[in-house]
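Here the complex is missing one protein chain, while the rest keep their positions.
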């Protein structure tokens, strides 16, 4: 069996796994107040070019999104995002469970444009009844998007500028950020994210850790009592040093980037082969997810041999599928998959 | 000045006003447990052909929607409605504030079709990841809709059937129900609503009362502790007899229908005149709201003389506006408006 | 039958009733944006000695408490109050429904002392684990308290000072405020409340209005988007002018104080008679509620003739009851009650 189903099937990159195992052999103070975690924070702040920001380690992405948005957005306020955004579709209403409306906007290939956000806000405040409506307070995007596409630095700057004009926060979900940072098309660095966002998270779960997401708050005063809010959201790990140890490893010797680079190289090889064989790609994704449109005969032939996801609904004669690479994708397996196509 | 801005500008129909004033002269036990309110309940149940249902009087529509939906829908579950639905647009996120996602669907002229709901539900359960998504649990519609259009009995039955198949509740917001019941095109009676819905409310605020909405629960066991939930939502009026007295008046001597009939007659007269003068109607509304498209010159001429709402954004040369009639619309004022057009 | 059950049994003081009826004869713009309501706001601000504060009219007390607290308190934060406080006992968990913990503290005769609050806060921040606990952010008190007792100006100042030291807001529930302002023992004026509180409300429902509470925010910037939050809480009355008209009447010709004075005079007469007959008072209440301890034989004799509340549980030989006076209590009825005792 070949595994291209998703990027969170295997445990952890060996360097992460051994760092966590090692940390577990010693006693530590709880809740991330230990020196290992403190060092991981420093490494991340340094990587982001931040001197005074805060870093909080949470266990998973839904938690991270719900906690950050709850910290920044009040009860009368809402969140703008791409209609396909993870918080709008695949988090079982976690944002609404904290009382915040999520407003999905049209977004080609999963990318929410500054123009779309600006038009929404302009129309909103032009409506005499706006005080009876949910007041937009935060723009949520993912880098890369749900469809593996990327925001450019200019697009990010444009979003930042719209947010500034209308008093909104900008928050970036970086569940797969490592694969964005390593993509050849990418021009958005951690420094850019730290400079342009009010909050973002650096994903671990899908990028080589067992689990864990590092929430970065460049301006911590925006989120008073964030530690307590993490606890309230059930997102505070008792043995926080397990998160610290993993992120310390990820930000040592460029591991986070090395993981991204490997997955991107595997995806590039696969994409090249798909295009060479004349398969159309449903989305022009730029990272570790590929969305080829396969004839149903090919799809049925692959199914018993390869793990992958049917994307949306099966078509009459052809169907969009998703192949995902990761730090654990073996070059040999990519070649085997190519041979099967 | 002529007033066609909305149907909740004036106080109360004289029969309602005097009933409430009279009730206020005597002491009553609080919270709607008094005999006046009890009698109003009986009159409404009778009008709905219900023997055992429950009726609760709340102060306003946003309260009523939030409380009923909170009673029927659990934290993991959501609400389907027309994208233009009142709960999705004009209630400041009151439903989400109770933790429930509102999912807006396309709906021509404000009417959500059974086919649209069915397609959503079919696609939803066909998606392998549905357990990560908000589970649809209730369909919310308004009769008449936000745009003054009506559901037919057949359309309502079709919605009921889809709800039955997929385990959803059907809830009807009747903020302007009196204007639907009195419309010539209408074939949905209170008996039908009682038979086809899990909950609905009979609007008072916009139909001749000072304030008040009567929530009807044909099967009260679906909403245990509803009284406490009304209290929790801040929707329990201490002097509940004020609501009882108003609804007692509305359901005596056909007053609720008489109010509707008057407003409908006024709207019909106005519509006829608009069509005779060649004005296009943006929506084929069937009740007490009309949406003519006026040349901007006409709009500007009317503005200092007539109260009305610009519907959406002003156009370059012509603009959609809204005229609303009510129990308090004088025939004389309609003729004056017609003369101005 | 004599009515001493509570102060919200009858409709409205005649001056309020006629003001509201009169306002209802004319059309008004909705949601409290009309000139009548605007004037009521001015009268209240003037009565409070405020030049720039905001006044919002809500329908009822549970709404008012839930909305104000939701505006001031964040998700990780909680509310301190007397264990007997209305929000802690009799609002069906409305505060918790918005996500805020209510922490009830011991309070003799319903009065929460600054010393009690200070001890709680001192112990709280002395506890190493405080960041895992709900952070106290607001002190809620009622004037008069649930038991009809009063805070003195010095007690209020002391609470204010503790709040200032520890970064808490001070909020006063004035459901029966008129009866406090008129009490001979009282030295807390509306000016004092405006100077010492971050928010308070002037109760109408229990003090002569049909319904309605005026929330006063001396520093409106503390509650951004308060209008939207009122809407979200279902507390925005469509025909807001009904509230404006009632409060305009209450704050014209000293009506609010006259109502209080009458009720206090009736209570004083009754108290004098109770003491003359040797009945013990369970609480030394200073306003319009009296809590005599009656032998069960007396209680049983009164029950068919007088409406009153058994306070708590019936005792073996004697039982605490509550008699309440109001603007509508007739002197004649007080004398009849005294004759029966």
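Every chain is named by a letter (A, B and C) in the order it is written, and numbering of its residues begins at 1.
Methods note: contacts are C-beta pairs under 8 Å (C-beta built on N, C-alpha and C of every residue); 3 or more make two chains touch, one makes a residue touch a chain.
Everything numeric in this text was worked out from a predicted model, so none of it was measured.
Considering the complete complex, the chain that is not shown touches A, B, C.
From the options A:180, A:214, A:229 or A:299, the residue with contact to the unseen chain in the full assembly is A:229. Checked against the hidden chain, the listed residues A:32, A:78 or A:93 yield one contact partner: A:93. Check A:210, A:256, A:291 or A:308 against the missing chain and you find that the one touching it is A:210. Only one residue in the set C:92, C:145 or C:287 touches the chain that does not appear here, and it is C:92. Among B:131, B:316 or B:332, only B:131 touches the chain that is left out of the view. Remark: the residues of chain B touching the chain excluded from display are 70, 74-77, 98-99, 131-133, 135, 224-225, 227-229, 231-232.
Those residues of chain A that touch the chain absent from the view are 3, 5-6, 8-12, 17, 20-21, 23-30, 59-63, 66-67, 91-94, 97-98, 205-206, 210-211, 228-229, 231-239, 242, 307, 328. Along chain C, the points of touch with the absent chain fall at residues 75-76, 78, 89-93, 96-102, 123, 126, 128-129, 131-134, 309-310, 312-313.
Following the convention adopted for this analysis, only the chains that are shown with their structure count from here on.
Using the mean of the Cα atoms as each chain's centre, the chain most removed from chain B is A. At the centre of the protein atoms shown, by the Cα-centroid criterion, sits B. Chain B and chain C have CA centres that are 33 Å apart. Chain A and chain B have CA centres that are 42 Å apart.
Under the contact definition stated at the top, the residues of chain A that touch 2 or more other chains are 75-76, 98-99, 131-133.
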